[in-house]
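Every protein chain except one is present and positioned as in the full complex.
Then we have chain A:
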Amino acid sequence: MIEIKELTKRFGKKNVVDKVSLEIQPRAITSIIGPNGAGKSTLLSMVSRLLDADTGEVLLDQRTVKKWKSEEFAKRVSILKQSNYTNVRITVRDLISFGRYPYSKGRLTEEDKKHVEQAIDYMNLHDLQDQFIDELSGGQRQRAFIAMVIAQDTDYVLLDEPLNNLDMKHSVQIMKILRKLVDELGKTVVIVLHDINFASVYSDRIIALKNGKLVKNGPTKEIINSESLREIYDMHIPVQEQNGCRICVYFNSHA
């Protein structure tokens, strides 16, 4: 169970994340949405110990993240950030094998190999597994990194805008895989998303941030409506129902 208490981060004089408190519901996809500069990525970075909070704390199983040994934490929570440029000569399969590092410190056991194989299956990377990652397209590389996180096999999977650089087909593919991780393997996924329709269709819960403050936190259906969205984005966003999915039609909306 991840709890966030009064978490604050300042950059200069601005509170990028401002006293945010919430709990992450287990075995669900939680999407973090909000306008640019709302503090979504910063919040995720603090939860995953990439960034130290100025005040407040993050608790994993009632224990503050700072007290966790980094390698133990890596077996429970994984994080993938947006920019994954790398100039290292490494094949897709070797990259995915790094996901097992917290368990085996570089020496793969049979168990580890099974997880790597499974991650390749999940992300459908068989054809690419022997290619070097610097030869891949942005989207392919993104999939390889997600596969690494899947191989890491943590209860919590945190992803910072994983759909960046991806076309519709691969975006949908990845969201479906995340759904499978939750529904079949009982993982907890927290994901920063820009496209609210992906958030609406695939997530169980939504957290909305604005200017560093938590403005909404609840089940998806309570948040995807014009009223709440106006509060978050300051614009009128009509919501239409389509085959049971709520779609936000914001393309020629007037503020």
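Here is the rule we go by: contacts are C-beta pairs under 8 Å (C-beta built on N, C-alpha and C of every residue); 3 or more make two chains touch, one makes a residue touch a chain; residues count from 1.
We adopt the following convention: contacts and distances are computed from a predicted model.
K.L.:
Hey, which one's the missing chain according to UniProt: "Transketolase family protein", "TonB-linked SusC/RagA family outer membrane protein", "Putative ABC transporter permease protein YclO" or "N-methylglutamate dehydrogenase subunit C"?
P.N.:
"Putative ABC transporter permease protein YclO"
K.L.:
Using the touch definition from the top, which of A:57, A:94 or A:195 touches the missing chain?
P.N.:
Counting the whole complex, the residue in contact with the absent chain is A:94.
K.L.:
Quickly run down the residues of chain A that touch the omitted chain.
P.N.:
48-50, 70-75, 78-81, 84, 86-90, 94-95, 98-99, 101-102, 105-107, 132, 145, 148-149, 152
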